[in-house]
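Only one protein chain is missing from this complex, and each of the others stays in its spot.
Labels run A, B and C following the written order; every chain starts at residue 1.
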Amino acid sequence: MGAAALTLDGLGVDFSGFKAVSNVSTVIEEGELRVLLGANGAGKTTLMDLVSGRTRATEGRVFLFEKDITNREEFVIARSGLGRKFQIPSVFKDLSVRRNLLVASCPSRGVFSNLRFGFPAASRNRVEEVLELIGLADDAQETAANLSHGQTQWLELGLLIVQNPKVLLLDEPTAGMTAAETQKTARIINALRGRHTLVVVEHDMAFVREIAERITVLHLGQIIAEGDIAHIENHPQVKEAYLGSGGIH
Amino acid sequence: MRIDRRAFMKTGLGGAAALASPSLLRPALAADTIDVGVLFSLTGGLSIIEKSLHDATLMAIAEINASGGVMGKQVNAVVEDGASDPKTYNEKASKLVIENQLPTVFGSYTSASRKAVLPVFEKRNAMYFYPTYYEGFECSKNVVYTGAVPNQQLSNFIPWIIKTLGKKTFFIVGSDYIYPREMAKVCKILIEKNGGKYVADEYLELGHSEWGSMVNKIKASGCDVVLSNVVGDSVVAFYREYKNQGLTHDKLPICATVTSEIEIAAMGAEYAVNSYTSFPYFMAVDLPENKSFIERYRAYVKDPKAVTHHALCCAYFQVYLWKQAVEKAKSTAPDAVREGVRGQEFKSPGGDVKVEAQNLHTWLTPRIAQWQADGQGKIVDDYKSPIFPLPYAGYGETESNLICTPNGADKAKLKAALAATK
Amino acid sequence: MIDTLFTGLSLGSILLIVALGLAITYGAMGVINMAHGDLVMVGAYTTVMSGIWLHLGFFAAIPVAFVVTAMIGLAIERLIVRHLYGRLLDTLLATWGVAILLQQAVRLEFGASFFGRHIEGLGTGLQKVSVPEWMQGTFTIAGADINIYRTMIIVVALLFTALTWVLMYRTPVGMQLRAIMRNPKMAAACGIDVDRMNALAFAYGSGLAGVAGVLMSGFKTVFPDMGTPLVVDGFLVVVVGGVGSLFGTLAASGLLGQINGVVAAVSNDILARAVIFGVVIAIIVFKPSGLFSYKGR
Partner (left out) sequence: MTSRRAIEIAGYALFIAAILLAPLVLGEFWINRIAKYLVFGMLGVAICLSWGYAGILNLGQGLFFGIGAYMMAMSLKLASTTSQQAASDTPIPDFMFWNAEPGAEQELCCITKTSFLWIPFQNQWFGLVMAVLVPTLIATGLGAIVFRKRISGVFVSVIMLALVLLVRLLIINNQPLTNGFNGLTDLGSFTVGAVVFDNFSKATYYAVALALALSLIGARLLVETRAGMVLQAVRDDANRARYLGFDVPHYQTFFFAVSAAIAGVAGLLYVNVASFASPTFMDLSFSITMVVWAAVGGRQSLLGACIGAILINVMEAGMSETQALVESWRAIIGIVFIAVVLFLPRGLAGLAGDLIDAATRPRSDAAAKLQVTSNRGGA
C-alpha cells in the first residue's frame, strides 16, 4: 500500500452547540478509492466541507500527504492537490464545454501569469482526452447551461480530472441519474482509479458495490464502521443505525 | 411648448434638421428673423424655477415680436433644455453658440450652470444674459448680469435689521454652496460694521429638506434673528419646521435673501407671516408696469395663480435690454451688443434698471418686504432709486474703486484688497 | 437632549415609512423598485390634487393616496416587473425608466401642457399642501417642546409597520407571501398562486409609498423630483436592516435615524449625512447579510 494521501485526525465542527461532525479520524492511502456511507444528516457533506476548507473545523487537523491543510482557504487547499465535486453539479454555465475544461487546465493560477492568449499544447491535448473520457466530445461547443443533468455531472467530473488533483472528493456523483447514466459515471470513476485517490459519498448501494473497495460509515457525525463491503453489510452497529432508513439494500 | 406657432414651426424644422444633418440649420439664420438662444432647465430638479424664467423670456420675445420685433425683424427663440445638469448646459451652450451661431443667449439660474457654459461664451465671444441674483466675484465681458449681487440685497438689509428691527444677534444659515457662503461673508462684514454679532454660520446640503436638527440649534443658540441664505426646495421645509417647532417670526424672525413668492406660495403663507426677505423685486411692488406685467404673465402661462419673482422679472426685462442694445448698435454681433448694452436703461416691472457701463452688472432697487397672510410681501423699506452693482463687495469694492472694469477683474486691486484685510 | 433624541426618532420614522414599502417589494420579492421614491412623489401629489379637486382634508388623503399608488404599483408589476423576477438588477434598470416616466408625467401634466392647458396642482413648479392648524406647532413633555407633526409621522409610521407585521405574520395571505419569499417554486408547488401574490405584495408596497407621500407632503416640498433622494435612503435602510426582515428595517431606520440626529446635533447635518453613508458601507462590508437577516430569494 502507498503513502497516506489524506489523513483526518480527530476532525470535528461545532455549530454553536450542535456537533455536526466530531472526532473523525481516518487515513486514506494514495490510490485508494474510499466510499463514505451514511444516512441523511450523518455528516458526510459536512465532513467534505471541513476537508475542502468550506467550513472551518473547530477541532482536529487535516493532512494532504505531509501538508497540514486544516482551515486553509479553498483555493490554497485546491492548489495543494485536492479537488471536489459538489452534490449539485457546479460548472461555468455561460462558457462552452471546451472552455470550461480549458479554464480548469490553466497551467498557472495567478492573474498576471494568465495575461496571455491560448493554452499550451499539453493542456489542449489533455482537454481533448478528457472530452473523450467524459463523452462530451461532440458537445464541446455547447454552452454548459444547455447540457442535460447527467452531462453536467460528467462535465464537472471532467473539470476535476483536468485539474488533476492528488485527492478527489466526489459528493454523490450519481445523484439524480438514470441507471444508464450511473453506469457511465461508474466507468468514468473506475477509469480514475490508481491515478487519483478518491473519496466518494454515495447512497446508491448498487453503485457502491460497483466501485467500492473500502467503506467508511458515518452516523450522527461519527465513524461507526470501516472496512470492505462484506464487513460493513454485516456490521451490527451499521444495521442498527440504518434500521430507521430500512437498512442497506 | 408655450412658444408661438410660427417660432414653433420654424425652430421645429430647424431642430429636426439638426437631427438629420447639422449643416442644414443655416437657413434658419438666413431667414428674415433674428435668432436668439434660450437655455433653461425644462426637465430635472431645477425646472421648478427655471421653467418660469423660460416662460418669462419667451413672453418678452413674443411681446417684442407683437410690437414689430427688433429693427423690423421678428425675434426667433431657439430653445434648449439644460436638464438641470451642468454637462447638458455646457453641451447645449456649445450648440447654440457654435452650431446655430447665435450671438446672444438668455439663460441659467444656478451659478453652477453659468460657470459650466462660461468657457463656451468666452472662447467663442458670444453674449450671455444671466437673470439671477448671484454671489458676485465674476467679471466676464461676455455676460450681462441682470440679477442682484450681494451689495444690492444686503447693504440696506443688515443695517435695517439691526437698527429698525433692533435685532443684534444673528444666526446665519444657508445651503452648502458658493452663493450662500459668499452672502454670509458679506453679511458678517456688515453685521460687525453695524455693531451686531453672529452666533453661528451653518450650512445644509443643497436640496436637503430635513431641518429638525438645525432648528433645534437655532432654538438653543440664543440668537434673536435668523439670516437665511437657504435656496430652492429646502426653503419650504425650513419655514414649516420652524413653525412646527413653535418658533414665531414675531419673536425670532427669519430674514431671508432668497425666499421668494414661489416658496411662500408653496409652503403656505401662514408659515412665513411676518418674516422678511430682501429682493429688488416683489409682486407687491406698487407700479403700473408691475400690475400689468403680472396679468400678462398669468395670461401667458395660462395659470391665474402663477406667481412672479425677482429672477423671473430679470429674465423678462433683460430681453428688452438686449433689444435696446441691438437697436442702438444697429447690429446683433456680440461686440456690438456688449457695447450697446452698456448704460442701457429700462422701466422694468420692478422699477428703473440700468446696465452699469463699467461691469455689465445691473443697477437695481433694493427692497425689504414683510410677508403677509395673503402670501404677498408688504414693502417695509426700500431705496428710492437703483443702486450701483458691486460684484466684488466682498473685497471691499466701492463705486469709486472698482475691481471689475471693462477690461476684466483688476488683479492688482484684488491683491491689494486682500492684503488690506490683513 | 430630549430634542436631539426626538429628532433622531423622527428621522428614523421618516426613513421607516419610506423603507417599509421597499422592505416588501425588495425584501420580500427581490425587486429593486427605483420608482418607489416617485410613488412617494405621486402620493404627495395625490394629497395636493385631492385637496384642490375633491376638497379632501390632509388625513382623508391617506387612503386615497394608498389606493392611487397601489393601483400604479399594480400596473407596474403587471406590465413590467412580472417579466423580470429573478433578474434583480434588471428590475433596477426598468423601474429607473418608470421613475423617469412618472416624473415627466407629473411635470407635463399628463400631456395637457402640450395643448397649452394647465391642470392646477400639476406641472413643473412647487406645490402647496395645507396642513391642519392644530398640527403646526408643539406640545410639551418634560419641559421639552415636542413637534406635533413629527409625532404624527412617528405614530402613523409605527401603525403601518404594525399593520404590515400583522399582514405578514398573522394572516394566511402573509403566510403565503413568506412561503414565496423563502422558496417560490416550492410555494407554487404547494398550490399558492405566486403570480397573484406577487401582484398583491407589489401593490401593497407601492401603496405604502403613497402613504409616505402624504406624510412628506405636509412638511417637505412637493415637486416632481422629490422622490429620488428618498428611494436611496429607503434602499440603504432595507439593505442594512437585512433583506426580507421587517424587524431589521425597523431597527435599521431607528439606528440610522438616531445616528443622523446625534451627529447633526453635535456637529452638522452634512457631516451627519457623510457618517450615515460611512456606517452603511461599514455594515454591509462587515455584515453583508444585514443586521437582522434571513435567507430570502
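Remarks
The rule is short, and it goes like this: a residue touches a chain if its C-beta (ideal position, glycine included) is under 8 Å from a C-beta of that chain, and two chains touch if they have at least 3 such contacts.
This structure is a prediction, so every number in the text was calculated from the model and none was measured.
Displayed chains that the missing chain touches over the full complex: A, B, C (touch as defined at the top). Checked against the full complex, the one of C:L11, C:A44 or C:A94 touching the unshown chain is C:A94. The chain omitted from view is touched by exactly one of C:W53, C:F114 or C:Y169, namely C:F114.
The chain not shown here is touched by just one of B:D176, B:E289 or B:D381, and that residue is B:D176. Of A:A4, A:A39, A:V103 or A:A175, it is A:V103 that touches the chain left out of the display.
In the full complex, subunit C makes contact with the omitted chain through residues 32, 34, 80, 83-84, 86-90, 92-94, 96-101, 103-105, 107-108, 113-114, 228, 232, 235-236, 239, 270, 273-274, 277-278, 280-281, 284-286, 288.
Although one chain is not drawn, its touching partners on subunit B can still be listed: residues 1, 3, 8, 11-12, 14-16, 18-19, 22-23, 42-43, 79-81, 83, 85-87, 90-91, 94-95, 98-99, 111-112, 115-116, 118-119, 122-123, 137, 176-178, 181-182, 185, 203, 205-206, 394-395, 411-412, 414-415, 418-419, 421-422. Although one chain is not shown, part of subunit A still touches it, namely residues 52, 73-75, 78-79, 83-84, 86, 90-96, 98-100, 102-104, 106, 109-112, 114-119, 141-143, 145, 156, 159, 163.
The rule we apply is simple: only the chains that are shown with their structure count from here on.
In terms of which chains touch, the assembly is arranged in some other way, matching none of the line, ring, star or all-to-all patterns. With centres computed as the average of Cα coordinates, no chain lies farther from subunit A than B. Ranked by how close its mean Cα position lies to the mean of all protein Cα atoms, the top chain is C.
Top contact pair of chains, counted by C-beta pairs, is B-C. Measuring from the averaged C-alpha position of subunit A to that of subunit C gives a distance of 48 Å.
The centroid of the Cα atoms in subunit A and the matching centroid in subunit B are 74 Å apart.
Touching of two or more other chains is recorded for no residue of subunit B.
Chain contact summary for the complex, subunit C toward subunit B: residues 3-4, 7, 10-11, 14, 104, 107, 113-114, 116-118, 120, 123-131, 133, 135-138, 145, 147-150, 218-226, 229, 261, 264-265, 268-270, 272-273. Only residues 1-2, 42-45, 47-48, 51-52, 176, 202-205, 207-210, 212-214, 216-217, 219-220, 233-237, 240-241, 243-246, 262-263, 265-268, 270-271, 301-303, 305 of subunit B touch subunit C when the two sit together in their complex.
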